[in-house]
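Every protein chain but one is kept in place in this view of the complex.
And now, subunit A:
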Amino acid sequence: MINKRLNLRDIVVISFISAVLGVLYLLWVLLGQIVTGVLGPVGGGLMAGFWILAPVICAYIIQKPGAALLAELIAAGTEVMAGSVSAGAVLVLGFTQGIAAEIIFAMFFYRIFRLPVLMLAGMAGTSAAFLTQYILYGFSQYAGSVVVFMLVTMLISGALLAGWAGKSFTDALVKTGVLDRFALGRQRREGQQRNAV
């Protein structure tokens, strides 16, 4: 990698992608509230992975330090700007989820962005969300089995909705060629050239 720092173009592209996802996050909150209201926080856990899409997608595209955290913060910021009725929780969660995903990418020195790493980042994101909600909403007052079950559903959701779905979506996006000037797009072009030779 030539330049590992985020430049203006990276930042603006992360902003736009995360803003779009931020709007989807908001719609997902409505869906999540209905599911949580009916099935309780345990059922709501299955929805959690969706809110880790921004760090997974942006880190996978840009592959630089800070991309994951910035993406999640901007997605949270967009939710607040668009008028989220849970602004406070959204901002706290945005920070913890972003940090958690960022740590996973840092553990692999921002070099490996294969499916298992992305799934791990998604799971780290949802476990951070779990921990945050545990403290914010007083989960310590519930039976241990319920809390553990909630964590398990959130981990599964993080691996599938954030890791797997995020990668599969981004892989489809990179084929359009709009990402050719970013790390992920470059890798795709280099792969094609190799095949041509």
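Following the convention adopted for this analysis, a residue touches a chain if its C-beta (ideal position, glycine included) is under 8 Å from a C-beta of that chain, and two chains touch if they have at least 3 such contacts; residues count from 1.
Here is the rule we use: contacts and distances are computed from a predicted model.
Visitor: What is the missing chain called in its UniProt entry, if the choices are "Molecular chaperone IbpA, HSP20 family", "Transcriptional regulator", "Putative HMP/thiamine permease protein YkoC" or "Branched-chain amino acid ABC transporter substrate-binding protein"?
Guide: So, among "Molecular chaperone IbpA, HSP20 family", "Transcriptional regulator", "Putative HMP/thiamine permease protein YkoC" or "Branched-chain amino acid ABC transporter substrate-binding protein", the name matching the hidden chain's UniProt entry is "Putative HMP/thiamine permease protein YkoC".
Visitor: From the listed residues A:Val23, A:Leu131 or A:Leu160, report the one that touches the chain absent from this view.
Guide: A:Val23
Visitor: What does the interface between subunit A and the hidden chain look like in terms of residue numbers?
Guide: The list for subunit A reads 8-9, 11-20, 23, 30, 33, 36-37, 40-41, 70, 74, 77-78, 80-92, 135-138, 140-146, 168-169, 172-173, 176, 178-179, 181.
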